[in-house]
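Missing here is one protein chain; the remaining ones are kept as they sit in the complex.
Let's turn to chain A:
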Amino acid sequence: MSSSAIYILDVKGKVLISRNYRGDIDMGVIEKFMPLLMEKEEEGLLTPILQTPECTFSYIKTNNLYIVSTTKKNANIALVFVFLHKIVQVMAEYFKELEEESIRDNFVVIYELLDELIDFGYPQTTDSKILQEYITQEGHKLEIQPRIPMAVTNAVSWRSEGIKYRKNEVFLDVIESVNLLANANGNVLRSEIVGAIKMRVYLSGMPELRLGLNDKVLFESTGRGKSKSVELEDVKFHQCVRLSRFENDRTISFIPPDGEFELMSYRLNTHVKPLIWIESVIERHAHSRVEYMIKAKSQFKRRSTANNVEIVIPVPGDADSPKFKTTIGSVKYAPEQNAITWTIKSFPGGKEYLMRAHFGLPSVECEDSEGKPPIQVKFEIPYFTTSGIQVRYLKIIEKSGYQALPWVRYITQNGDYQLRTN
């Protein structure tokens, strides 16, 4: 049991479309949602779950829309939230962007989807690739009635049979995001790598794939403990991967969905040297000016290069007359974000750059204190993974016996990369 009804509301709380699944709660109850949300927000007690005597609202917000689910029971709330996000994802795949306008433009399909995604509060088929095979936007021609794709109820519910490509290809992207939290004294409080292997699969038929990584657990169990390997702390797989097989012998085997999807994600808690390190000296002269001295250091191998490096430095909201000086890149003041952005298109390893900024401050100070947002860094380093993870092989077996080529790309980028300031 999860949802009694699902509503999509605009930012003011007006119902754009709704669907009642269980009929145990008066649909009018939604009138109470917005006032309650405002009230909680004012009290500073806002949570994604709001309780009223009649029911519980759980909601997510996206693109100025509220997706709200109601329930009267002790629902599996984790399921509700994951499902609400799934709805947004499915609709986004249908209409590019889920927003007020696209809902009005596609209400017939949305009703159909809401009918197929969930039944009596129990989520059913939520794979948009498969849904698109029998729920389409164009409407059906009178003569041919759509049939349910076999996949809907198959054990392989994410791939239809009979897919054909002239050229069979697979693209693998290994993307590692580095999360970093450092305090103002320059100590790293927390650093972790969140990796993801994304695939674009253009393969015919029902191919069986097997992916080999330099996984430490696997290497140790097969007596290759000496080779360079990576210890994956926690791995999460797309539903196509056979989990019990992985649990048994660490084999990643699967029949992939067609097209683009995320095969797996992993997390490592290793302490790596921060790839881009920022030192900041901020001198505030109250009522007159504030000066910044920002030093950026790249701490990875010289033969790698970080692209599109953006260093976002927060500045006081009432700062004025910006002046910048830098040896490389460009600096922009974004008053709407209360920040300056220092952009360096290409930042080779083992280098150090400097930037100075100067702002005037008004003589009258603004009353409300401002927070101390951290400095954030964005970057991309191609052909490089921090963890050292490697794709050793990707075997593709299909009964027709075609040859398919896998292409692998590695990239490291920033995740939640925050350095606190004084």
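Quick note on the criterion: a residue touches a chain if its C-beta (ideal position, glycine included) is under 8 Å from a C-beta of that chain, and two chains touch if they have at least 3 such contacts; residues count from 1.
We adopt the following convention: contacts and distances are computed from a predicted model.
**Student:** Leaving aside the chains you can see, what is the UniProt protein name of the one that's missing? Options: "Origin of replication complex subunit 3", "Ribosomal protein S14", "Centromere protein L" or "AP complex subunit beta".
**Tutor:** Missing chain, per its UniProt entry: "AP complex subunit beta".
**Student:** Taking the full complex into account, find the residue in A:267, A:351 or A:378 that is in contact with the omitted chain.
**Tutor:** Hidden-chain contact among the options goes to A:267.
**Student:** Just one of A:11, A:38, A:217 or A:243 touches the chain that is missing; which is it?
**Tutor:** Looking across A:11, A:38, A:217 or A:243, the contact with the absent chain belongs to A:243.
**Student:** Among A:39, A:97, A:115 or A:161, which one is in touch with the chain left out?
**Tutor:** A:115
**Student:** Which positions on chain A touch the chain that was left off?
**Tutor:** Answer for chain A: residues 1, 15-17, 20-24, 44, 46-49, 51, 56, 58, 60, 71-79, 81-85, 101, 104-108, 111-112, 115, 119-120, 122-126, 134, 139-140, 142, 145-148, 152-153, 155, 157, 181, 183, 189-190, 194, 233-239, 242-244, 246-247, 262, 264-265, 267, 368-374, 416, 418, 420 touch the chain left out.
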